[in-house]
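I am attaching a structure below and will ask some questions about it afterwards.
Take a look at chain A:
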Amino acid sequence: MQKVVKTALAALSFAAVTASPSLAADPIKIGSVLSATGPAAFLGEPEAKTLQLYVEKVNAAGGLLGRKLELVTYDDGSDAAKANGFAKRLIEDDKVDVILGGTTTGATMGMVPLVEKGEIPFISLAGAVVIVEPTKKWVFKTPHTDRMAAEKIFADMKKRGLTKLALVSETSGFGQSGRKETIASAAKAGIEIVADETYGPKDTDVTAQLTKIKGLAGTQAILVFGLGQGPAIVTKNIAQLGITLPHYESHGVASEEYIKLSGAAAEGVRLPAAALIVADALPASDPQKPVVTGYAKAYADAFKSEVSTFGGHAYDALMIYADAVKRAGTTDKAKVRDAIEATKGFVGTGGVVNMKADDHMGLDLSAFRMLEIKGGKWTLVD
Partner candidate 1 sequence: MLRVENLTKSFGGVTAVSGVGFEVAKGTIHAVIGPNGAGKTTLFNLITGIYTPSSGSIRFEGVEIGGRAPERLAALGMSRTFQNLQISMNLTAIDNVMTGAHLGLNSSLLAGMFGIPDLGGRERAARVRAAELMEFVGCGAYVGAEAGSMPYGALKRLEIARALMAKPRILFLDEPAAGLNHTETHEIEELIAALGKSGVTVVLVEHDMKLVMNVSDRIVVLDYGKKLAEGTPAEIRVNPDVVAAYLGAESEGV
Partner candidate 2 sequence: MSQFLQLLFSGLTVGATYALSALGFSMIYNASGVINFAQGEFIMLGGMVAAVLTASGLPLPLAVLAAIVVVALVGLIVEKLAIEPARDADITSIIIITIGVSMIVRGVVEVTMGKGSRALPHFSGETPIALGGATLLPQSLWVMAVTAVVVAGLAVFFGRTRLGKGILATAHNRLAAQLVGVDVKKVLLTSFGLAAALGAVGGVLIAPIATTSYDAGLMLGLKGFVAATFGGLGSGVGAIAGGVLLGLIETMTAGYVSSSYKDAVPFVLVLVILVVRPRGLFGLGPSERV
């Protein structure tokens, strides 16, 4: 509350808030801009909770380099322009040591020019390929890309002998980026896109688009690329129309909520996702097993709700940063950046991360598991 009053006074009067010179015992400041409200809130909220939880955990365990972590979080309300403003605030006013976040690709891309100019390590929690391709010096990301999702799905289709795909994508940033990547990598994988339909994130009915697809001869599978409640409606509509084609979803629906909203209609749906949501089903030999079960349990204990892979992205980002600081032995931004880029064999919820100078994500297709929903539960396909 005191902080609020201070912020209020400062902003209202533009009174100079003297930035105190950095002392050795000063906390390490972790800045984050997340979409805790607005259309992307279901992504941003678990991310925000995760950061909060794990900053506390790190501090309880003695902090980092003997210093405590201090989290400064802003909610961009799913508005990329606001993310841009808050990034400025983090860099210029809060003088944070690292920025985690950008829940959506739009918000991330709005912050990219600022972190590049401000020379501050930045780990995005958003999906699109554009964030790390081309590589930007200060920009990293933890989630799998939409291109990887498409490739993983194509590989699974091939195994099942399916080549003709009907694409239904959401008009959100996530859906449209996914659509672009799916179409771009289809030809290479030998997949033919026979239908290319879209729906709005707030649509209440998608049967019209699906009826069109139903009428197409030769379609062998349907891929829905979207986030949140939209794909659940598409799934229900597919069931309503009696379409029995193999049905793929993107990694954007990898949360319990999707199964709950779709009900029986979700039966048999396949999607690529991180190991996190099938933590219990992983074989004991899996290197990710301890990490994902640990995170899943901690999250469930603290918030009494199921984990989603989105919160996992935030966990990975925080831990990659912590790991880099430990290796660098300092919070010096340039050195930490180099250390992040040198991350090798880091086991996170999203997979095993091996960064390179030209790969600021460090995940390969092995990080994705192909899941199928059976009896209302996630199960591993392979």
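Candidate entries met the following condition: all candidates are chains of the complex that A comes from, given by their letters.
The rule is short, and it goes like this: a contact is a pair of C-beta atoms (placed from the backbone, for glycine too) under 8 Å apart; a residue touches a chain by one contact, two chains touch by 3 or more; residues count from 1.
Bear in mind the structure is a predicted one, so any value in this text is a computation, not a measurement.
Candidate 2 is the one, among 1 or 2, that touches chain A in this complex.
Listing the residues of chain A that touch candidate 2 in their complex gives 37-39, 41-42, 45, 171, 197-200, 202, 204-209, 211-212, 214-215, 228-229, 232-233, 236, 239-242, 257, 260-261, 263-265.
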